[in-house]
Every structure is written in structure tokens, then in C-alpha cells.
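Yeah, one chain of the complex is gone here, protein chain that is, but the others are all in their spots.
Chains here go by letter, A and B, matching the order in which they are written, and residues are numbered from 1 within each.
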Amino acid sequence: MKRLRTLLWLEHRRSWVWAVSLLGSLAFWAWGIKQVHAMDVGERLGIRAGILAMAAGIGAVVLCLMIGRIRAETRHGQYQVLLLTPPTGYTHIAARYLYAAAVGFAYFITIGFLYWWIMALAGIHLDPTTLVELILAVPLYGISVTVLPAMAWTLLLMVFISAYRISGPGWIPGTVMVLGTPFAFRWLVEGIVRVSYTLPGWRLFANAPAALIERFGSPDPGVTMQVNEVMYNGVPLEPLLIMLALTAAFLVIAGRIWQEVEG
Amino acid sequence: MTDGNGWSLEMDAGPIYVQIGVRVREQLACGDLKPGDKLPSARDLAARLSVNPNTVVHAFERLEADGVIETKRGLGTFVREDAPVANMREEILRAAAERYVNDVRRLGVLQGGALAALKEVWDAGKAR
Partner (left out) sequence: MLARLDNVTKRYVKNEGIRDLTLGFPAGEVVGVLGLNGSGKSTLLKLLAGLLFPTDGAVTVYDAWPRRNRAKLVFLGETDALWPWMTPREAEKFMAGLYSDFDRSRFNELLDALEVPRRKTKSMSRGERGRLRLAMALARNAKLYLLDEPLAGIDLLSREKILSSIVQEWHTDETILLSTHEVAEAEGLFERVIFLKDGRLALDAQAEALRQEGKSVVDAFREVLS
């Protein structure tokens, strides 16, 4: 445990500028939200939701960049120093990932809060259950299916490239992996879609429609029916489970590569 | 390679442990070291000279076998009270004389000339 703690500390000292900048950037997005001055309430809400979606996307990219900073270390020999420390490769990988994941959680849960805020600004009152779903459940589901696996994949990719770079033409396997990613990704998504809803879905936002109707009035019956259908089915659990399993697999493989390769 | 206190060692002048032994004898002969004086520990001396401690230990063992120094457990290594200082002075003087005579003989100089040169240099040195 002491070793993991030390590695986490190292990771923090190494990356705190990234972490603070990322979390601090939320103040910028919040300011941007305040600046939105559309006439229609619905329009304002829409624009603000879009801003937050952008913040989420950019945040995801920045997190991947933050976690993938291994090349410089390889060049400067710090990788060599770490390779010879007693902790296993799994511990090293875990420390890097946990730090980035913690920053990620903080970031996306804050975005959840900001969604609450823009709803409140639009006059929508959400009950406690929906609030918890908005601030906690949705971000966690969202990042578990997208950002967490993406970060693990980036980490694996960078470890792979650094590792094989040292002994020969490392750019070949790395290029293969990078080029192969879109194909693998498409195949993965198709697979997940096919498998989804085998298990019962996770019902979220059961009370949200009522709150929206209270604020904006009833939508037409066609929309109501569609919404009811989505509400009934809930959010699929399969993607969550598959992506979490993949994340774990990527991390284990990255740890293994770390252990077994030359420095 | 020199250390300020006159422990100069040459890497191509034979084994270091021998040279250390010679230095100790020289220092005793000149009075820089006196019988009963404490020597630095093997490790300290080794650090000062940047040589392997085992080499210094080897040197000390030889000096001990030759009756120049002794180790008192827990106290350190000392020059023996009965160290044969007079003998060492003799030996060094002889060795210097031999070197001078050998150098000068090669010039074909005879004893008279050699002694005269020696006296001249000696007197000039005294004037300083």
C-alpha cells in the first residue's frame, strides 16, 4: 500500500498542473453559460446544455492526453528508473490510471452539478431522486462507457509504443494499433448494440418528464409516446458491463507489458 | 594522484599496497609520523586516496608483519613505539644515495666530481 501511495503521490506531482487546469476550466465554462442571452427559455437551456456537452467532450480528450504522457519519460530515462522499482507493472499502471480517473470523476460530476444549475436557471424543479441521477448516475454511466475505457486504451497504446520503441522499430506495432482502433471500435459498438437489452435496462429519470411538462407544458402525443418508450426500457446495462470489463482488460495488459519489456 | 599530506601514489609504480607501505616508512623517517601516533582508519585513508579499502588493509597487514604498526582492538591502528625508525632512515638515505650514484655514474663522472656537485647543491640549499 505504501508503494501505491508513493506512486500516486508521484503521479500527482507530475500531473497536478493538468488536473488543476482541467478542473479550473469548468469555471470558464460556467462563465460561458452565464453569458448565454437567448430570448427563449428553451433555447437558452438548449445552448447551455450544448456548452456542457462540449466541455464534457473536451474534458475527455484532455484526460486521455494527460494519461498518455509516457513518451517524454521514455526519452528522458525516467521510465528506466521506474521500471527498476519494486512495485509491479500493475501497480504502476494502477497508480496512473487511478489518478486520472479520480480527476475524471471530479470533472464529470461537477458537470452533473452544472446541468442541475442550468435546469434551475430554466426554472425546472427536479425531485431528489432525479437530482441524484443527474449528478451521480448519469456522469458515472457516461464516463464508464466512454471516458474510462478510452483512457485505459490510451494508456495501453502509449505503454505499448514506448515499450517496443526501445527494442527496434516500435513504430510498426504502434501504427498498427492506432490504425486498427477505428475498425476495432466499430466492431465493438456493433457487438454491444446487438447484445444490449438482453438484461433489464436501468431506469433513469422516471420523474423527469413530469418536471419538464410542469415547466414547458405538454408535448404532442407522438413525442410523449416515444419518451415513454425510452423511459420504460431504461438505459442498457450491457454497454456498462462490457466497457468496464474492457477497461480492466486494457489495464491488465498494460501492466503486463510494463513488466515484461526491456527498458 | 596526490593527497595534501604527502601520500602521492603512482599507478604505474607498482602495487598500491607497497607504495602505501613506503609512504608510511618515509613519513616515519622524516618525523611526520612518530612512534605511538595513530594512523587513519583503513577506510578513511582509502577514501582520502580514492583507493580500494582492501588495498589499504593489505598495506597495513604488511606493515604490521614488518613490526612497524600494530592494531589495538577497539582503539585503532598505531605506529609501534619500537618501530625501527632509525633503520628506515638508513634505508631511505641509502636508496637516495644509490639513485644519485647510478644517475651520475652514467655520465662517467668520478667520485670526486660527484661529491663536489653534491656539496655545491647542499650549500646552495642552506643559503635559502
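In this section, a contact is a pair of C-beta atoms (placed from the backbone, for glycine too) under 8 Å apart; a residue touches a chain by one contact, two chains touch by 3 or more.
Small disclaimer: the values here were computed from a predicted structure and weren't measured.
J.: In the whole complex, not just what's shown, which of B:Gln27, B:Thr55 or B:Thr77 touches the removed chain?
T.: Selected residue, touching the omitted chain: B:Thr55.
J.: Which residue, B:Gly14, B:Gly36, B:Gly67 or B:Gly113, contacts the hidden chain when the whole complex is considered?
T.: Considering the complete complex, B:Gly14 is the one touching the chain left out.
J.: Based on the whole complex, identify which of A:Pro173, A:Gly234 or A:Gly263 touches the chain you can't see.
T.: Reading the full complex, the residue touching the unseen chain is A:Gly263.
J.: Tell me which of A:Ser25, A:Gln78 or A:Thr129 is the one touching the absent chain.
T.: In the full complex, the listed residue that touches the missing chain is A:Gln78.
J.: Extract the touching residues of chain B with respect to the undisplayed chain.
T.: That gives, for chain B, the contact residues 1, 9-17, 43, 46-55, 58.
J.: What residue numbers in chain A mark contact with the hidden partner chain?
T.: 2-3, 5-7, 9-10, 13-14, 76-78, 80-81, 83-87, 168-169, 259, 262-263
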